[in-house]
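The complex appears here minus one protein chain, its other protein chains still in place.
Should a chain be cited, it is by its letter among A, B and C, assigned in written order, with residues numbered from 1 in that chain.
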Amino acid sequence: MPKINRYVDIDSVEKEAKKDYIDRHSPFIHCEKNAKKGEKFQVRIQMGNEYKHPDDFDHYIAYIQLFDGETLLSQTTYYAGAQGSAPAHASVIFEVVPTKSKMKLVAMSYCTKHGVWESDPVEVEVGE
Amino acid sequence: MPKINRYVDIDSVEKEAKKDYIDRHSPFIHCEKNAKKGEKFQVRIQMGNEYKHPDDFDHYIAYIQLFDGETLLSQTTYYAGAQGSAPAHASVIFEVVPTKSKMKLVAMSYCTKHGVWESDPVEVEVGE
Amino acid sequence: MPKINRYVDIDSVEKEAKKDYIDRHSPFIHCEKNAKKGEKFQVRIQMGNEYKHPDDFDHYIAYIQLFDGETLLSQTTYYAGAQGSAPAHASVIFEVVPTKSKMKLVAMSYCTKHGVWESDPVEVEVGE
Partner (left out) sequence: MPKINRYVDIDSVEKEAKKDYIDRHSPFIHCEKNAKKGEKFQVRIQMGNEYKHPDDFDHYIAYIQLFDGETLLSQTTYYAGAQGSAPAHASVIFEVVPTKSKMKLVAMSYCTKHGVWESDPVEVEVGE
């Protein structure tokens, strides 16, 4: 409360509307599985894989956060209508600098109509 | 993951260090129980009741969010060291304009060392 | 570019539409003239004195920042429609902790249609 919504494999979901609802609200993490300590590492977050999200007044993606475990690395805030006012996969590429031997990345996002959503976690091995 | 930490009545906690840890990381909502539709309503959020929180490099309160149910009303971001670099109860007063007959307020906050914390919910009746 | 718009005394402005435009986009700082070092000090920022601002899709106040000189103390972000979707004076009360003998407060705000606006500066004497 707010509820933390989590992604569910949409192949396991029957109703098309629900597949759409879950997919377009879920942040997905796209990155390599290995990083180098002290070197920039790109982490792309995209809302939805197959279904686009509206960019309307009462229904837009307002922010995407990137956590490493309990640590918030960065937060990108969007402004209503600034992404083109058309359905799209809101996205951003964070460039983080790993300092520990492992990262456990999780993205959180907020839809102004359907609340807070959490990505599946992604583990990244960090070498010297 | 991140874990959503929640306030626990510290009278039920034995260890002083744990009382301190829980209290100073918890956002508390201070407001009247009744509001008027369309009129400004003050909601004060304060971190901790009895124990203050550091404002250090690797340990400061970075933001406070105010939700009404699933809806994020506002987010206040702080900058490391800008609150005086001394232990304090980080706080802000949001002035919200209720439009529905009831608000279910919840504050979320983020400590750069101890992650995400959620307040107890507070219900506000909204009259005409 | 972006242009930093500044408040102009609207008594010196002839056209009603321009008075409205300037007033409703300008952040105003409301606070005492004297503060105490290390003690919380309330700084209320309100958009507009006499004219309210829309809270529409392509036209809302998206954030208010409070600076002390060149130092950003805090930033409050709003979400389209979350303030009631009716014209209003967006506002927030920051609770800052002065550490120096003087503060030079300036508020900056951003309207999604009319850009960045800066308040008149306010000086606060800080005693022991």
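General remarks:
Just so we're on the same page, a residue touches a chain if its C-beta (ideal position, glycine included) is under 8 Å from a C-beta of that chain, and two chains touch if they have at least 3 such contacts.
Since the structure is predicted, the reported quantities are computational estimates derived from the model, not experimental observations.
Where chain C meets the chain that is not shown, the touching residues are 1-4, 62, 67, 69-72, 104, 106, 108, 110, 112, 114-116, 118, 121. By the touch criterion stated above, the residues of chain A touching the omitted chain are 38, 40, 42, 71-79, 82-86, 88, 91-99.
In the full complex, chain B touches the hidden chain at residues 56-58, 60, 62, 77, 79-82, 112.
Definition applied: only the chains that are shown with their structure count from here on.
Per-chain Cα centroids separate chain B from chain C by 23 Å. Between the Cα centres of chain A and chain C there is a gap of 32 Å. Counting partner chains per residue, chain C shows two or more touched chains at residues 77, 79, 82.
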